[in-house]
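Entry: chain A
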Amino acid sequence: MSPEGLAFLALGAVAVITALAALLVRELVHTIMWIASFFVALSGLYFLLQASFLGVLQLGVYAGAVTILLLFGIMVTRRRIFSREAATGLSLTSLFLALLVIVLLAAVASDLAGASNSTTIHSYAVVDLSSALFGPYGGWLLLLGLVMLSALSGAIYLVREGRE
Partner candidate 1 sequence: MFPALSFLLLTLLVGTVLTFLSGRWARWVALGSSMLFLLEVSGLLSGFSWPGVSASGVPQYAYAESYPWISLPWLHISYTVGVDGISLPLLLLTAILQLVTVLYSFDERRQPAAYFGLVLLTCLGCAGVFLALDVLLFFLFWELVLIPMFFLIGYWGGLRRRYAALKFFVYTHVGSIVMLVALLVTAFYSHAPSFDFAGMYVPAQALGVTTQALLFAAMLFGFGIKFPIVPFHTWLPDAHVEAPTGGSVLLAGLLLKLGGYGLIRWGLELLPTGLVHDQPLLYAVAFASIIWGSVIALAQRDLKRLVAYSSINHMGIVLLAIAVDSNLGLLAAVLLMFAHGVVSALLFMVSGSMHHTFGSRDIATVHGITPRTPVLSTMMMVGALASLGLPALISFPAEFSALLATWDRLGYWVLVPLLLLVVTAAFYLWMMQRVLFGPTEGVPETARDLPWPEALAMSMLVALTVLYGILPGLLTNVIIHSPVYGLP
Partner candidate 2 sequence: MWQATYLFDWAFLLPLLPALSFVIVGLLGPRLKRLEHGGWVAVGFGFATMVIGVWIAVEEMLSSGGYTDQQYTWFSIPGNGTGTFPNGFSLVVGTLVDPISALMLIVVTVVGFLVLLYSIGYMHHDGGLPRYYAELSLFLAAMNGLVLSDNLLEFFLFWELVGVCSYFLIGFYYEKPSAASAAKEAFLVTRVGDILFLLGIFVYFATYATSGSAGGWAANGFPFVQGNQPFLAGAMGGHSTTLTIAGLLILGGAAGKSAQFPLHVWLPDAMEGPTTVSALIHAATMVAAGVYLLAVASLFLGFTPADQLAIVAIGGFTSFFAATMALVNTDIKRVIAYSTISQLGYMVLAVGAGFAMVGLYHLFTHAFFKALLFLAAGSVIHAVGTQDLFKMGGLGKSMRITGFAFLVGGLSLSGIVPFAGFWSKDDLLASVYGTLATHPVYWPFFLMALATVFLTAYYIFRAFFLAFSGPASRDPTLPTAHEASWVMTGPLLALSGLAMGAGLLPFIPAFASLLPGAGIPPHYGLSELALSGISLGLAAGGIGLAYSLWGNGKVYTAAPNSALGPVRALLLRRYYFKDAYDAIGLRGLYGLSRAADFVERYMIDGTVHGLERAFGGLSNRLRHIESGVVLDYAAFLVSGLLFLLLFLLVIAPWLVSTGGI
């Protein structure tokens, strides 16, 4: 087994475990820790796939910014929230639904087993990606910017003072 294979197995296992843990632990603050680990594990997977820019982006945006934001949200609502997920926890129906999705997706995946015989991983220079982003995908990027802008103003509107 190649080192990449080992790394994949390890990172994949970490991702699954941390994701589950993030949703199942009682303490909300622990959740943040687990989800941060999950983001890092995914970032590792991206590096493994030689998508270094995305890996960095994942680290920066998710493991950094999003985690901080979530933490911030918990802190602000701290006083009133239950620190634990006090409600029912597992709903059997939901669990069943989710498992069914997993099974079916796995079935799709097994259908596709061996679909890709290529073992060469494309690696891209950040320059390539950026020229793609500002070239053919410029419109998308612009759109993203607009979405972000409107989301920003929306968020500000939502949290502004004096709103009953």
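The candidate set was assembled so that all candidates are chains of the complex that A comes from, given by their letters.
Operating definition for what follows: a contact is a pair of C-beta atoms (placed from the backbone, for glycine too) under 8 Å apart; a residue touches a chain by one contact, two chains touch by 3 or more; residues count from 1.
Note that the structure is predicted; figures quoted are calculated from it, not measured.
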item	value
Identity of the candidate that touches chain A (this complex; choices 1 or 2)	2
In the complex with candidate 2, residue positions of chain A that touch it	93-94, 97-98, 100-101, 104-105, 107-108
